[in-house]
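Just one protein chain is left out here, and the rest sit where they should.
Let's look at chain A:
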Amino acid sequence: MDSVLLIYKGIYILAIFGISLLIATYSTYFERKIAAFIQDRVGPNRAGPMGLLQPLADAGKLFFKEEFIPAKANKTLFILGPGIAMLVAAMSSAVIPFGDTLIIGETSFDLIAIDVNIGILYIFGVVSLGVYGLMIGGWASNNKFSLLGAIRAASQNISYELAMGLSLIAVLMLSGSLSLKVIAEQQTGFNWNIWYQPLGFLIFLICAFAETNRTPFDLPESEAELIGGYHTEYSSMKLGMYLFAEYINIFVVSAVMATLYFGAYNFPFMENLRNAFDDPVLGNNVVTIIGVGVMFAKIFAFIFFFMWVRWTLPRFRYDQLMKLGWNILIPLAILNILLTGGGILLYEYFTKG
């Protein structure tokens, strides 16, 4: 019994790892496709049908490029930087519930790699470690522009993590749990957190853009001002790892937003569908499988939104970025906590009193 679960967990973790890598790979393709479509072009269409093999061509190209390490760079840290960025990005998808439970025979399989009771804290901790990847890489390059980019990345991530955490607290007040699985289970059917936390979601969304260094907050790698920011000196697959880590981060943050605010694997009328089957096990499995599809649809919708915004909005100026983070988002997040608290008190007063 235990060994079955252990093997299942191993396979599941590998599958999730593979899926997040695959999605990150194809994010590069869809980024270019979406960029092209928005600019009235057709985008990559030479490698394979509709250019679907383009990510493979890109990866092949990156592998065969020269591995350049600047003469005065700190070699160990220079190699460590993209490694940390990649490792941390790939680690964070472990606690995301991609689906409910599958029941096969007498065993029920949770579609979540590790169900820890501090899931959301784990994600926050791991994602904020990602800054070390950028910071170490920028520092080790021994280059002013890289260092500037790295410092920007660090200060931006720290500033926006505050507002992100504060907006999250309102969700946690509603759910009463830090476990992403519990938060997901509470949003059954159409009872999604977005209806209770529109302001919180907005703050979280803006912070998510800043955390993943996406436009309009892509100041760490603003090519016009800093050449390439922290990855100026990087070439070959080390550069690829940085870019890849960014796309995995987008995937993870999309999954987190879908879980926290858009009901994870829950979809409207899921209970009706579950009850429509005579066999409860079959009903449960069908709902779970559709739920996984729904979860990924939500994640893809968010990834699309990330790209859509990237090709719409210009970049912030650095002082505007800091002003938005500290002067607007953090007070708004605190206000949101107060409003949520008031709402919960009122609700309890009217339902219990």
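Points worth noting:
Definition applied: contacts are C-beta pairs under 8 Å (C-beta built on N, C-alpha and C of every residue); 3 or more make two chains touch, one makes a residue touch a chain; residues count from 1.
Methods note: contacts and distances are computed from a predicted model.
Its record in UniProt calls the unshown chain "NADH-quinone oxidoreductase subunit I", which is the match among "ABC transporter permease", "Extracellular solute-binding protein", "NADH-quinone oxidoreductase subunit I" or "Na+/H+ antiporter subunit D".
For the chain left out of this panel, the touching residue among A:Asp2, A:Asp40, A:Glu66 or A:Glu106 is A:Asp40.
Seen across the whole complex, the unshown chain contacts chain A at 34, 37-42, 45, 202, 308-309, 311-313.
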